[in-house]
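Let me give you the structure first, and then I'll get to my questions.
The complex appears here minus one protein chain, its other protein chains still in place.
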Amino acid sequence: MDARLYDMGNIDIAWCPGCGNFSILTILKDALAELEIDPHDLVIVSGIGQAAKTPHYLKCNLFNGLHGRALPPATAVKAANPRLTVIAEGGDGDMYAEGGNHFIHAIRRNPDITNVVHNNMVYGLTKGQASPTSQKGFVTPVQITGVYVEPFNPLAVAIALDASFVARAFAGDQEQTREILKQAVRHKGYALVDIFQPCVTFNKINTYKWFKEHTYYLDETHDPRDRVAAFARATESERLPLGVFYISPDRAVFEDNLLAYRDNKEPLYLRSTDRQEKLSNLLNSSK
Amino acid sequence: MDARLYDMGNIDIAWCPGCGNFSILTILKDALAELEIDPHDLVIVSGIGQAAKTPHYLKCNLFNGLHGRALPPATAVKAANPRLTVIAEGGDGDMYAEGGNHFIHAIRRNPDITNVVHNNMVYGLTKGQASPTSQKGFVTPVQITGVYVEPFNPLAVAIALDASFVARAFAGDQEQTREILKQAVRHKGYALVDIFQPCVTFNKINTYKWFKEHTYYLDETHDPRDRVAAFARATESERLPLGVFYISPDRAVFEDNLLAYRDNKEPLYLRSTDRQEKLSNLLNSSK
Amino acid sequence: MNSSDLSVVICGEAGQGIQTVEHFLTRVLKHAGYNVFATKEYMSRIRGGSNSTEIRISSRRVYAFLDRIDIFIPLDKDAVSHLRHRLSSETLILMDAEKIGTQVDVEGYRVVNVPFSRLAAEAGGPIYANTVAVGVLAGMLGIEAGIPEWYIKDRFSSKGEDVVGKNMQALGKGMETGSGLAASSGLNLDITKDSQISDEIILAGIEAVSMGALAGGCDFIASYPMSPSTGVLTFLAEHAADFGVVVEQAEDEISAVNMALGAWYAGARAMVTTAGGGFALMEEGVSLAGMIESPLVIHLGQRPGPATGLPTRSEQGDLELALYSGHGEFPRIILAPGTIEDAFYLTRRAFYLADKHQVPVFIMTDQSLADAFYNMAPFDLSGFEVERHIVETDKDYRRYVITPDGLSPRGIPGYGDGLVVLDSDEHDEEGHITEDLDLRTRMVDKRLAGMKGIEAEIIPPELIGPAGYSNLIVCWGSTINAVREAMERMGRDDLAALYFKQVHPLHQDTAGYLAKAGKIINIESNATAQFARLLKIHTGLDIEDKILKYNGLPFSVEEIEEKLSGILSM
Partner (left out) sequence: MNSSDLSVVICGEAGQGIQTVEHFLTRVLKHAGYNVFATKEYMSRIRGGSNSTEIRISSRRVYAFLDRIDIFIPLDKDAVSHLRHRLSSETLILMDAEKIGTQVDVEGYRVVNVPFSRLAAEAGGPIYANTVAVGVLAGMLGIEAGIPEWYIKDRFSSKGEDVVGKNMQALGKGMETGSGLAASSGLNLDITKDSQISDEIILAGIEAVSMGALAGGCDFIASYPMSPSTGVLTFLAEHAADFGVVVEQAEDEISAVNMALGAWYAGARAMVTTAGGGFALMEEGVSLAGMIESPLVIHLGQRPGPATGLPTRSEQGDLELALYSGHGEFPRIILAPGTIEDAFYLTRRAFYLADKHQVPVFIMTDQSLADAFYNMAPFDLSGFEVERHIVETDKDYRRYVITPDGLSPRGIPGYGDGLVVLDSDEHDEEGHITEDLDLRTRMVDKRLAGMKGIEAEIIPPELIGPAGYSNLIVCWGSTINAVREAMERMGRDDLAALYFKQVHPLHQDTAGYLAKAGKIINIESNATAQFARLLKIHTGLDIEDKILKYNGLPFSVEEIEEKLSGILSM
């Protein structure tokens, strides 16, 4: 499929020139096109933040909801209509701070959705406060002497929760990130793709160059089915690995196990709404 | 100190006869007495649930707040007055479902508090729905064909977050649990003690007997400073290890690093409230 | 003792099986052709404490809590002190003297020893005490044995012959004792039976809400357990496969409401069920519904606040919370069923209204309504099929096209050639984020314009009592039940009640009804008269006479009668 199918034409994009988000947008469009996903069958759910604006910039169905709350609607969309391809997208603050609880529990539920997190280690839209992934020592107008709390490690946590698919990528590397993203979308079950994304305005520490220098790719010696090895890799801190860390061997998929689909595979909106007889029976049982 | 110092005398306790909470209450009183902590210097913060009623049943200062919200006030109490010993206590639903986000971020902050979780793998107070730690197959009035989502693994997640101190205990073993609890309270920094607690009314699967049969203690071969090993132990599922899984070597303690204590170590309430001069200076700088 | 209207109260610890007796007895009585009503009050604990249930058996339909106790069965020693204030010299106390006789002071009361425990032991063990108790009451009322026997077979045959047999024995022993008592205690009952009643249904308020949801086409519920609203979640869970309902216990209430909105977006008909504290966490989600013009159905089962309050008790303290919930300005609808029938019909209607007007719709109940039940004619299910107000989109579909009535046809993803774009920011007609401030004004106007359509189908308040009233009670939700019965007792031709089952927006007839009254009396279960404040906004009228209650119990018929009499004699 032609990636231009996802193109919005000449629109005003609210990102700063040079922002890593542009690259992620391109990667996303390319990956979806290569996967031959029709924009009409795609729903992107996002929260609020710079990253969360992404779905406005490609052709798709989109639910740009509340800050931190992308995962619950994304899970529900998939549950209401399993035929849709669903992506939940947002920033590191969005997914890991305000949305931290949903992050944990979405992983436990394991709906067949892809969770794309633009990890710029800062709050972009609200002008540069620390995010959960901000590194120690990062100085901001709130953390005036630098962050000293432990950065949130999304990969390690996801692996601890036995997430179905866990990967990290870098916006600066379009090719490999696209491949990782494609693998994530293709994966049946919840898939996390945490993407390092330089914020050229508010994060002068974790720049393109910094990410380039502080990352490397996992190679074939890494077995993504080995949870403990994946965890060890996720806790590396000298240089940060990129690639697919973990694929859980046997996770039940949320929507597949819903009783609503036991006898009927149709999306909810296609079902008959005549429930008179069933209701009559129910009422009779209350006699 | 005599554990009777913590005794409330002849009070009505709202737990079911045989509930594991009674045992935890005894352990808690004994541990605190052995640590020579004066009830006046102790604050227990809890949420809502059967477990969260615990502080009402011993002599202490207590803040029995909202469901799921024990950790933020506990962190704040410690930050406002570091001289107090602070415990945040509640059930598995309280801490890991409604309070899941605070659980993550309290661990990142690392205040010097002890987090005691009564893990009965069920919602007791609301009559038997699944909790995040309910095991697969557990049947409830909501999960009518049994839980199929992945149980929350608090230890693995805490270790993934590089928690300062991570332990698991069993209410059925007063001696060892008391020792673990004492170690946790003594530990400087956030300490998680997840305690298996039989709920005799709503959890007929994970009974005293079940826990007895499905647990074992970590021995000296386990090095709690080894994060990856701790993680591996935390993911064991045949038999569940008990004991101290992990102690992080070097975590900054939240309240120690607050700027409010840089030049002054007094609890906030003991400080002078005369700020006239400082304010004048500030105003002058706005000229 | 009122011969045509009997009130039986059973009191004991949580876990003693009071609810078993309640279910058993009410079904049996209804089958026998009696009108029944049951209401319970219980503590927020699983074992111990003092809980009680009141069962009324009557010639007329009854649906309200009565202070008076005609027959009292204390199951433990605390039961007597727990309810002593409601016992009178008329009350007949059936007490197991062997078990608790020595521990309680019942000096001066009419006490009859009934050896429940011994009879149960004879039948097979202590767990049969409940069946003995049912038997005793059935015996006293002269119920034919076949009916409780049918119940036992129906309920227990799955547990094996032995259990059925022992229950039968326990029943027999109980009935025998009861028949004897009827004679010896001078019980002179004259409750009329009506064979039609045996074919009626018995439903609790919470079940009616649940069935109303199913009738309204609900096919998605995400919620977090919280008394007194959890019953809807468990009811729908039980019928999930049969009705095709996605049922999810969320990690918290925030997730629940956001899931519900995602579900509506994808074509489902979703609801949440919660109580005040859980709802407080959903407010940002309600505001999102307002912004994206999404339907949403919220069952808000009220209990006393603030904060955790009294988790298992009743109050009507969250009206203003719901009305003003969510930041920013957008339309909403609030329904407040007072009866169990209304709980069904209004919940069904909530889905229709939400879908049609693309707004959040609240169904506000309270613990007293949720847990109460009585017999009633089966609901009318004829001639309804759920209308879905969704459209197949075309290529140029714009979700928020500005229309005169404020409503834009609602498309869903994957159905049609268009794309469905929602944004929690202010947006253009397509749904994309905008900073065009003129468009902002038009979008606010569009959203608020939806109120017009909503106003065209407000449920009018129901006038109960004489049209020529000079004194008018105003009330909303469950309070109507005690009010109605108190009015029947008082039999005044100058007193009527205006029962509001839709409290927002208020029907235009409201002011007219109020203007006709010389005296208006506001009755509600809260401390600050929230509904009176609403009426003031709507009509400008200050209501001076108020009967307010906020101790966690519903109004009793007697206290309404007494307070009303006081006010009316002034």
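Each chain gets a letter, A, B and C, in the order it is written, and its residues are counted from 1.
Throughout what follows, a contact is a pair of C-beta atoms (placed from the backbone, for glycine too) under 8 Å apart; a residue touches a chain by one contact, two chains touch by 3 or more.
Remember, it's a predicted structure, so these values are computed and weren't measured experimentally.
**Student:** Which chains here touch the chain that is missing from view?
**Tutor:** Counted over the whole complex, the chain not pictured touches A, B, C.
**Student:** Out of C:Asp242, C:Asp425 or C:Glu462, which touches the unshown chain?
**Tutor:** Looking across C:Asp242, C:Asp425 or C:Glu462, the contact with the absent chain belongs to C:Asp425.
**Student:** Who touches the missing chain here, B:Gly18, B:Gly146, B:Pro241 or B:Pro267?
**Tutor:** From the options B:Gly18, B:Gly146, B:Pro241 or B:Pro267, the contact with the absent chain belongs to B:Pro267.
**Student:** Consider the whole complex, including the chain that is not shown, and state which of A:Tyr6, A:Tyr57, A:Tyr123 or A:Phe231 touches that chain.
**Tutor:** In the full complex, the listed residue that touches the missing chain is A:Tyr123.
**Student:** Using the document's definition of touch, tell me which of A:Leu28, A:Leu42 or A:Leu66 contacts the absent chain.
**Tutor:** Checking the options A:Leu28, A:Leu42 or A:Leu66, the one contacting the hidden chain is A:Leu66.
**Student:** Where does subunit A touch the missing chain, residue by residue?
**Tutor:** Touch set of subunit A with respect to the missing chain: 12, 14-17, 48, 50, 66-68, 97-98, 100, 123-127, 129-130, 132, 141-144, 201-202.
**Student:** Using the touch rule from the top, list residues of subunit C that touch the missing partner.
**Tutor:** Considering the whole complex, subunit C reaches the absent chain at 43-44, 49, 254, 275-277, 279-281, 283-284, 287-288, 290-292, 304-311, 313, 315, 317-318, 320-321, 323-330, 423-426, 435, 437-438, 440-441, 444-445, 448, 526-528, 530, 533, 536-537, 540-542, 550-553.
**Student:** To test your reading of the contact rule: which positions on subunit B touch the chain that is missing from view?
**Tutor:** Touching the chain left out of view, subunit B contributes residues 14, 39-41, 43, 45, 48, 53, 56, 59-66, 69, 71-77, 79-81, 83-84, 101-102, 104-105, 258-260, 262-264, 267-269, 271, 273-276, 278-280, 282-284, 286-287.
Basically, only the chains that are shown with their structure count from here on.
**Student:** Sort the chain pairs by how many C-beta pairs are in contact and tell me the top one.
**Tutor:** Looking across every pairing, the one with the most contacts is A-C.
**Student:** Provide the list of subunit B residues touching at least two other chains, using ranges where the numbers run on.
**Tutor:** Residues 97, 100, 132, 144.
**Student:** Two or more other chains touching the same residue: where does that happen in subunit C?
**Tutor:** 240, 247, 251-252
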